[in-house]
Structure formats: C-alpha cells, structure tokens
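Left out: one protein chain. Kept in place: all the others.
Per-chain numbering from 1; labels A and B assigned in written order.
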Amino acid sequence: MKTSLQKKRTKKIIYYVVIILISITFLIPIYMAFITSLKGRAEINLATAWKLPKKITFVGYTNAITTLGPYLKNSIILTVSATVISSFLGAINGYIFSKNKFKGSELIFTLMLFGMFIPYQIILIPLFTALRTLHFTGLKGLILAHVVYGIPIVTMLFRNFYDQIPNSILESGRIDGANYFTVFTMLILPLSIPSFVVVGIWQFTQIWNEFLWAICLTSQETNPITVGLSQLSGGQAVAWNDSMAGAIISAIPVLCIYIFLGKYFIQGLLSGSVKG
Amino acid sequence: MKKVFAIVTIAALVMGSIFASGAKEASTMSSVDENKVTLNSNTPKGDLEIFSWWAGDEGPALDALIVDFKGDYPEVNLINATVTGGSGVNAKAVLKTRMLNNDPPESFQVHAGQELIGTWVDADRMLDLTPLFEDQGWLNIFPSDVIELIGTDDGIWSVPVCVHKSNVMWYIPSNLKKWGVKVPKTLDEFFAVAEVLQAKGIVPLSMGTTWTAVENWENVALATLGVADYNKLWNGELAWTDPKVVEVWENFGKLLDYTNKDAASLSWQQATDMVVGGQAAFNFMGDWAAGYMMTTLKLAPGTGFGWANTPGTTGAFQFLSDSFGIPKGCSNQDAAVAWLKACGSKSGQDAFNPLKGSIPVRTDADMSLYSAYSKSAADNFANDDIVGSLAHGVVANEGFMNDFNAVLERFNESRDAKSAAQASKEIAVSNNMAN
Partner (left out) sequence: MSKKNSREKLYSVLILLPSIILVSIFVYGFIGTTIYSSMTDWKGMSANPVKNFIGWDNYKTLFTSFIQIGFRQDLVNTVFYTLILLFGTLILGLFLAILLDRQVRYEAVYRTIFLYPMALSFIVSGTVWRWLLAPSGGLNVIPTWFGGEKGTFQWISSKVQILQFNWQNIFQIISALLLVIFIFVLISSIKSGNKKEKIKYSIICGFFALFTFVVLPLLPPPLAEKEMHGFNLATIGIIFAGVWQYSGYAMALYLAGLRGLSGSIRESARLDGANEFMYYWKIAIPNLRPITMSAVVIMAHISLKMFDLIYAMAGTDNEFTGHPSVRMYTTTFRANKFALGSAMAVILFLFAALFIIPYIIRSHKERG
C-alpha cells in the first residue's frame, strides 16, 4: 500500500517522463534537419538518415548563405513593413469594431472575416493584374498584398482583445475630457502592447515564410528569402545538405523572435486576445 | 449610414470588375511581319531577361552558356530569372501569370514539341523563328527528325539547346554479375529476369514519383508498339482504345508488379540510389541520371555503372529537348535573337551540354568534350529512329499530360487496362489530341 507521498512521487515521475518523451518527439524533425545540414553530399542517403555525420562539413551552410544572402535584406524589409502596417491597421479597425460600433458594423466585420478563406493560389492572376495596373510592383506590391489579406485576421484578433477592455475605462476617459481620437492614442494604445505582440508574431511568421506570392510578384532583385530557399531545394538533383542548412538559416530570425518574445506571446494571449 | 456603405461597396465592386477584365495592352509591332522574328544588324544591347527552372546541379550548365553569350554580346545586360521547384510548375505559374498580363520575358525555357506548341503557339504567343533558322543554317545542322517534331506547318518555334534520351536503363555491372543475370533486351526477357531477381529479394525495377512512372509508361509504350505505331498514337492515327494500346497498359501493369512499393515517396535520385546501393537492379530514367552518378556519386561510366536501351526499344531514341523561344511583345527582340543565336551555336552548345550531361542538337559538335556515356548517346542520336517523349512534353500538350497523370495514378490503383485505355481516349479527345 503506497503512502500518499509515494503516490505523489510516482505521479511526478510519470509526469516528467511523459513531458520529456513528448518534447523529444517534437524535436525529432529539427534533429534530422540539423544532422543532414552538416553532412557532405555523398553521405546523404535514406539508409543512413538517422546517423550522425561521419565527417562534419559546413559546405551546406556556405552554399546556403551564398544563395540566401542577397535575399535576406528583401525579406526583412518586406516582413517588417508589412507586419508594422498590418498591426496598426488591425488595431484601429479592431478598436472601431469593438468600441465604436455603428449600424451595419457587425455585417461589415463578418464580410471581412469571410475574406480569410479565399484560397491564395487562385487569386494569383487577378492580384498580379491589379498590382500591375496600380504600378505597385516589386516589394511594394507584395507588402500591399500581405497587408490587405492580413486585414481580416488582425482585425479579428484586435477586436477580441479590445472586447476584454471594460467600457468604463473609455467612459471615464471621456469624462476627463478625451475626445474620439485621444481615447485611442492615450488610453487604448498603451494597453494594447500584448495584442501587438500576438498579432506581430503571427503576421511576421506568415509573411516571412510565404512563397508563392513572393515568387510571382517580385523580380530577381526583390526576391525574398523563400525564393532562395526553393532554389536550394530545386533542380533535378537536390543537394539536401544545402537545402536543410538553408531551411535552418531562414528559420533563425523567426525562431529568435519566438524564443525571446515567447513569454509576451502567452501574456498577450492571456490578456484576452484568445476569447471569442 | 447604410447609403454610404452601399455606395462604397458598389464603387469597389465596379473597380474590382474593371480589374477582372484584365489590363489588356495592345502589343504594337511596327516592323515587317508581326508573326515572324525580325533579323537586323543592330548591336544588341539593353536588358535581356531569360526565364528558366534550372537550378542546383543544372545551374553551372546555364552559367557556362551565359558566359559564352556574354563573350559575343558584351553590351547586353542578361538577367537570369530562375524559378525552381516542382519540376517547373512554379516556374510555369510565374511565367503564365506574367504572360496573361502581357509582361513577357525576352525568352523562356520550354520543352520543345507539343508542350510549346499546345500551350504557346496555338495561343499565338510565339514568334516564328524560320528566318533565324535559315539565317544561321540550322536547317542543315539540326537533325531533320528533330526539326519536324519541334515545328508545325506554320513555322519553327524554338531553338533546342540540348537533347536528352529518356529510354535508358541503368544498372551496376558488378551487381548483375553477382546475381547472375544478363541485361534484358526485350520486355519478355525483362520479365523473366525480374522473376529471378525477385526470388532473390532484389527489387527488379526502382521507380520514383509520378512523372518517373509516366516515363516508364512511355518506355513500355515504345517497346510494345514499335516506332511506327508509337508515332501513329500521337498523331491521332492509332486509337487509344486499340487492342495494341490496351496491351501497353497490360505490360505496364506487369512492370509495376516488379517495382518498389514506396515509389511515390522517392525522388528520382533516391530511386537511382537504390540501384547503386544494390537494393534494386534496374532503373529506367533519362540520361540526367548519368550526370548524377558521375558527378555526385563519382561512378565511372561503363565500369561503375552501365546502361542499355530500355527493353524492347533497341534502335529507337526517345528524345526530349529544352529549348528557348521568343514570345511576342517582348521588349528587346534584338537581344532575344542574340540569345537564341548563342543557344544554337556550336560554342554555346558545347559549353552547355557537357556540364548538363546532355548531348548537343547540332550534328557538328566537338564530341571530344563529352563523357563516355554522352558519346554513346550522340551515336544513338545520329543513327537511331528518333521519337518524342511523353513525360517531357514532346508528343503531348500540357492539358493531356496533366490529365494523364491522373489516369496513370488511377491505373496504379485499379490495374484495369481497358478502363485506363478508355480514360486515355477521353482525355485525348478533351485535349484536342484525338477525335
């Protein structure tokens, strides 16, 4: 008959075993990518896929950096601009849909939300046509495309967040003399930091990793990093070490954001972006 | 409030429908014949955008051709726009989006044959290059079989840069010796050998994802039908439901029984790896496999790996060719013409092909630059009957190829030859390849 303390102990051990096993499972793909990136071309084979490299070589990384280097700047410009613009647009839209409703605003919001579900491959052709007609080519056009198609989701996230802010804050602000605009800038914005983190991280990830529009809407000099990545993985005979090294390199900026801002991400979700 | 909303919505929808009708810009070509390429003696300069899906291992070959080009035309700014991935489907997405918006590159890579004709020529998008062929004397230097396959009654539409052979069977001689089997010359011999190999636990034929299966199908078709009937199938004289064609499917089904079960998850190199590693005996693949085995796996042609025609296709050369053409409405036709001249030139082809592992189209190439395998392939090319490949767009247009993938996969599941033949007939009719 186990004592209650022993029961607690076994529960704890089981708990740690479970969580460590799951963690290992989650890490398997990155392990695979990592060891493949350090192998030489000839060593890469399905039969020896799990084995550590016999000879560690960085040729995968040097090739990857040579290919991806020129595109890094483009990706940064694209993703940072689109994320910033997108987040602010979401904030003001969310504020209106949440706190300044008017007749028909619910309908407009619902219609915007439907826009989230359009399959992005099929609008490639009309999108290209539209951007060309507006003379919004290159990175400018791509930024515009991402901002527009991000509107539904960022608006939804911010609206959910603002729903959690009690109206009394706005009312007392009004009483203290704030007008329509200063309520937003002075009261709401400072409270929105967690939501900006959530939305920013989401948009950054989606835009940084997007491939199809990137390749169609930009030309050589303005290609972002995802295009370079596909060049590493393309061709008749794929150099898997280059490809995996490239994948790891291109994931680093986003990973850094997750590692350092992960805490704020959860906090942001905690502060209410989560609730419907 | 509702009124404002309504007005805004209507305005937006109107604007949206304006974009829907597409920005149609009239392409004005003031010179002689709008449909033919214009030759002049201007020095080409300015921007030249060439579009391809060569990357990775094929990159160096294209780079060598570009170097050759730049030597002759230093004032041209060549922009190498490559889009890789998905065996060209991404490149096609980008190219077609641009073409639909009348923003063509000066030249783009395309498989010579029906892929080019069905998609671009029929849509009246390409310039007829006959004047260029005449000017450069290519009509006498390129094999006439090839010119026939890549042109139509109305003209010649692209300049082939390289030729690959798709009916090649690869094996490791030392392994075959070890297992005591000889290289099969006919399909029946192959099936007999396959039985022996299977009994020993060796996969007789390694295969990769769908397009490699299509290639295997075309090899079987050539073997079953022979050169004459094979050609008849593609020009509509032989019906898809003819018993001879049904027999092709039956043979193909038999072939599939001897392939590896995990074919769908393997790339073609992984299938080749199976042969090199001894898990499989044979692999039917185009001759880029030679490049892979020589350059990456460092095997010597003849001793490290061996080749033969796929069973039943002795005396025939199933060819495919990458080529470049000039789309109508491109902004720098002079530079595009210069590029095509380089593509068809002796120095250009001899710079490109040794690195790509293919053989030149020109019959006057310097064969000393080529590997042992390529020399034997060039020999075949000069002497054998040349027929077109299905998987690589010579004999069938894109619509057909796309639907054929589905028919093949369905056959894979059902192994019903009659129903596959019937389905092929339907897609041939719906894609204007048969009546």
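Assume a residue touches a chain if its C-beta (ideal position, glycine included) is under 8 Å from a C-beta of that chain, and two chains touch if they have at least 3 such contacts.
These numbers were taken from a predicted model, which means no experiment stands behind them.
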{"item": "Chain not shown: contacting residue from A:L68, A:A130, A:I165 or A:A239", "value": "A:A130"}
{"item": "From A:N63, A:Q203 or A:S230, residue that would touch the chain that is not displayed", "value": "A:S230"}
{"item": "Selected residue (touches chain absent from view) among A:T67, A:T83 or A:T155", "value": "A:T155"}
{"item": "Of A:L52, A:I118 or A:I193, the one touching the omitted chain in the full complex", "value": "A:I118"}
{"item": "Contact footprint on subunit A, counting only the chain that is left out", "value": "15, 18-19, 22-23, 26-30, 32-33, 36, 46-47, 49-50, 89, 92-93, 96, 100, 102, 105-106, 108, 110-123, 125-127, 130, 145, 147-149, 151-153, 155-156, 160, 180-181, 205, 208-211, 226, 229-230, 233, 240, 243-244, 247, 250-251, 254-255, 257-259, 262-263, 265-267, 269-270, 272, 274-276"}
{"item": "Touch residues of subunit B, complete complex, unshown partner", "value": "1, 4-5, 8-9, 11-13, 15-17, 19-20, 24, 27, 86, 89, 92-93, 96, 99-100, 102, 119-120, 122-125, 209-211, 261-266, 270, 328-329, 398-399, 401-403, 405-407, 409-410, 412-413, 423, 426-427, 430"}
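What we mean here is this: only the chains that are shown with their structure count from here on.
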{"item": "Gap in Å, rounded to a whole number, between the CA centres of subunit B and subunit A", "value": "38"}
{"item": "Partner subunit B, residues of subunit A touching it in the complex", "value": "41-42, 45-47, 102-104, 108, 124-126, 128-130, 132-133, 212, 215-216, 219-220, 227, 230-239"}
{"item": "Interface residues, subunit B side, partner subunit A - complex", "value": "1-2, 5, 19-20, 22-23, 53-59, 79-85, 90, 93-94, 97-98, 100-101, 103, 267-270, 273, 277, 288, 291-292, 296-298"}
